[in-house]
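One protein chain is absent from this view; the other protein chains keep their places.
A, B and C are the chain letters, set down in written order, and residue numbers restart from 1 in every chain.
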């Protein structure tokens, strides 16, 4: 079938490719003309305006929005709405906050559009291995888009599903990323403990490879870690600085709002925040207190 | 080659079977005569005394000890030593503390025996899928036992390795289990958050299946979780009570001793401890304080 | 000077009393007629309508709102505004979210009113010991109310201060309560550890009394704890169930928004949430996983 894709970054471009290779017609827009040119060169339709994008699709249209969460999504929708017609469908495939999604769904529905949210996991590997997709929204447009989801997924009926009403897809993806934070932190702590055990002189690359087969902790993340360690076993050149996108913080806030205690996901977020604190004020406050009651030597910088 | 196995529980029995199916001669002992009888019936040599076990093996012997960690290991070694001869090898395949292992290695080596530690992961699935093995000890006996490890492993050169000197195998397995705690807690928190989001009425079984394919959080643990949820999606009949064996606590203590901050593995252990605290004294202390300063209503039991 | 007080609960009534005893004229309103009658009996002016309250005060009026945070504050303001006149001042002395306060300040200011926020600490002890007050808002009304603050405070120039623009008072009080959560959890954990050390048979009441004098952990909270333990050393009749009002969660969310890592305040909140989770789903998820990979006995309920 036909699909418009807005945003041809790492994720969007590869999704377009996976769809094209399966015989779908993809019309792709990006502000970056190199990306659209490349898309065209590969055999899809790269366009340089939203008008062109809409014109190149037959109604009822489906436009997959793959742009950074927040304002860019609202702006994209605002620009598209005048160009599209009732019955057309927006799919937000990015990492939007599910509350924004529910608001956008209500607004779009009021105007006669369909609005589907699709939490998309898979990273840069999706082109080859397929994307895991958690989909929220109304039944009719989700069913209509089935050929798209079946192609993007790792297999026809695997790795994707309609998980609930509007927002459910982004909610589940949000929690997915929260879990991801926790798993990454758990692995990273374990490797740090092994590295610190100097007398055993453990080879982290070797151990990561052993664990890939038959162990309880084997996972795709571990597979990637083993590959990365093989290339850079000392982590040279990497900075101890971990960004976080919104999903981790939203998961933590949501857990609190729902009165669910989630210490490990929360702590994983806190540690990312900690990685970015320089000349930590909390630690300096503790130093000044120790000096005050104990006359403890205060390490001066 | 030949191998004695002491302890034919869930792990030991299956390992014996995997070795037998590959053509090795296994002599197995257990206090449980049903287990030894079954081993014999399957085509291996089940025996009812350590004397018989040793007699049925040609020197240099290798005896795999698969008993609960702690005293049972020391007792087994103490009983075996008079029966065995210099150059024979003990393999501790259980979850011993690596410090005990290093002590036992020193003692055994002093008496002319070899002592190998093998952290073994794979659970009840090892018979079919093979075991992940992290091996510590001296090079010579580890090399001599290569045919055993190659058979027990998921594949000849995969899922096992000689990771370092005595204790290294159990150390790495200890950390492996610490990571396992963290991963389990991360998944469990995520599923709890989704379950608590009542208006979305999410189907945890469906979501676990979606994530198995293409998602960043896919793993063997998730595969097992998806299967278990499919059978019991409401977790009926399960108690909110989580035991912990030693490796989690050892990992936490070791991290502290090594001055490595490992909040997620630590918190995973603390939550298991918390699951077993009834009529929590800490919470009641907080209640009495709140009542004292705020006149807050104190919930009476 | 004159002050209207709306809300004569534990806090509001005692504040009225402290002001009256110092010679201020207090006009107090509450839906509870017993409270207003008692206020009148004590020598202040208890009234049963907001109209009466406003009538009994000379312009420029100051009305202290001491009602539960959230809607009750908005509703009270909405009812008062038509009765009051430009230049009158609202003081929100409750635990409002500072963002609500900033919104209300903007709205009130637009209409010509003054709006002061006062985070108030001291609990049921404030009548006797005075209240700690953290005040936000514009300089002029705060200065005008100085006689009120000097009376409510523990001493004329102690225990209160104008800490910043609108919202600053409630922000500082929010953080104050977050710290309070952490302190309470720290004490409670310590007492739990001592109680669990059965062979030493420690007397928690005795220890709390010892620590009150000369120790590094002495504090007002400890004083109250020692008194409470003396009355109920076994915590009989208390349930292991800890409510939380909004300030703890707001502190945690704010820390995340500000990219400040605050693990101890956060964990204190999480433990309160945990105290209210029955038949913990997270723990049961871990149980089902353990059963799945390890054949570990699953404790059935």
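Methods note: a residue touches a chain if its C-beta (ideal position, glycine included) is under 8 Å from a C-beta of that chain, and two chains touch if they have at least 3 such contacts.
Since the model is a prediction, treat every value here as computed from it, not as a measurement.
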Left-out chain, listing which of the shown chains it touches: A, B, C
Touching residue (missing chain; options C:80, C:148 or C:172): C:172
Residues of chain C in contact with the chain not shown: 121-123, 126, 129-134, 136, 153-155, 158-161, 163-165, 167-168, 171-172, 175-183, 185-187, 189-190, 192-194, 196-197, 200-203, 206-207, 209-222, 251, 254-255, 258-265, 267-268, 270-271
Missing-partner contacts on chain B, residue numbers: 216, 249, 252-253, 256, 259-263, 266-267, 269-271, 273-274, 276-277, 282, 293
Touch residues of chain A, complete complex, unshown partner: 10, 123-125, 184-185, 187-189, 191-192, 195-196, 220-221, 224-225, 227-229, 232, 235, 237-243, 263, 271-272, 274-275, 279-296, 298-301
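By definition in this document, only the chains that are shown with their structure count from here on.
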Chain whose Cα centroid lies nearest the overall Cα centroid: A
Where chain A and chain B are represented by their mean Cα positions, the distance between them in whole Å: 33
Centre-to-centre distance between chain C and chain A (centres being mean Cα positions), rounded to whole Å: 39
Set of chain C residues in contact with two or more other chains: 263, 271, 274, 282, 293-294
